[in-house]
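Everything on this sheet refers to the single structure shown next.
Only one protein chain is missing; all other protein chains are in place.
Let's turn to subunit A:
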């Protein structure tokens, strides 16, 4: 998998400016080349590439694929798109520093990116403070568009609330009443559990939550955690762990029979990012949100999948779709705004519609809270051959899993 795909001449220029001329002189050199006009439109993209390489490699590939396609078709009103990528190494304070660098030295028209929620929030706050447009692609936290939402921040992916709501819809149909939860010990895990409890209780007043486990992110003591869950004798389990924690949790749970005769609802586990590393350990019949890449056949998605496979010799992942879609959304916005003036772009972004690579139709960035209506697929896991996949899936349109406008107005700072 290719991990080094920045536009080559940007890289070379950085190298020269950075090493030969030194930090202080570099921006002056770049400024001379940055001005508006018929030159490329530059986007500044910040993400935790070294901290989360497994998820962000495919994401950047999807991004670059979309950018190449747009540029091949003539760019935005004749101007090509160009992206300057930066690695924040998972630290929000570094992300903020890089945001200033991109805006003031690289003269980017807008910012995008973010994988970790806190990086997204830091960039969102930076955007509001400096009146720069920020298109958040991956961060899941609800705060980004609600309690900490602002005029300059837009978010693509279905949020924690939306993903939990999608799972609750299925979980409420189960006979199970006694639920236990397991979630990584930070904001994402805690709010996922909170929403799941609240929304499930609203649909099933007889549901009862008998216990919770909060392993440290990336350091689950899987044996002890599985045993602790077993001890609660739940009828069903709500899982929020992902990545390494999910792998270790599933292996121990399989060996110890934790999942035998129990239903499991699990956030994001149907995404190829998380499902593929599980291999033969893939559990049967979990209710998951995700992306059934290989079985999703429609003209738009099939074309995307094949183009991606041809370009990178690997199938896309969920992150690839996110990277692809955010570039499409940005391109649509730029076309509508007719330039790179921030206020014009904000006005254009509100209510912008674009085609998602899922091929499930148009997605809209809601004017009320700047959240896109991109959805996710809800289905069940099944082991086929040596890897797991999603079966019995359907597309859950994000628009159906968002709270009412009145509710959103109450949560979101107005003005």
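Keep this in mind: a contact is a pair of C-beta atoms (placed from the backbone, for glycine too) under 8 Å apart; a residue touches a chain by one contact, two chains touch by 3 or more; residues count from 1.
Methods note: contacts and distances are computed from a predicted model.
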Protein that the absent chain corresponds to, by UniProt name, given "ABC transporter permease", "Phosphoribosylformylglycinamidine synthase subunit PurL", "Succinate dehydrogenase" or "Cytochrome c oxidase subunit 1": "ABC transporter permease"
Contacting the left-out chain in the complete assembly, out of A:77, A:227 or A:302: A:227
Residue among A:214, A:238, A:291 or A:308 touching the omitted chain: A:214
Hidden partner interface residues of subunit A, rising order: 1, 3-4, 11, 14-15, 18-19, 23-24, 27-28, 31, 49-50, 53-54, 57, 86-87, 89-93, 96-97, 100-101, 103-105, 117-118, 121-122, 124-126, 129, 141, 143, 148, 185-188, 190, 211-216, 218-219, 221-225, 227-228, 230-231, 243-244, 247-248, 251-252, 255-257, 276-279, 281
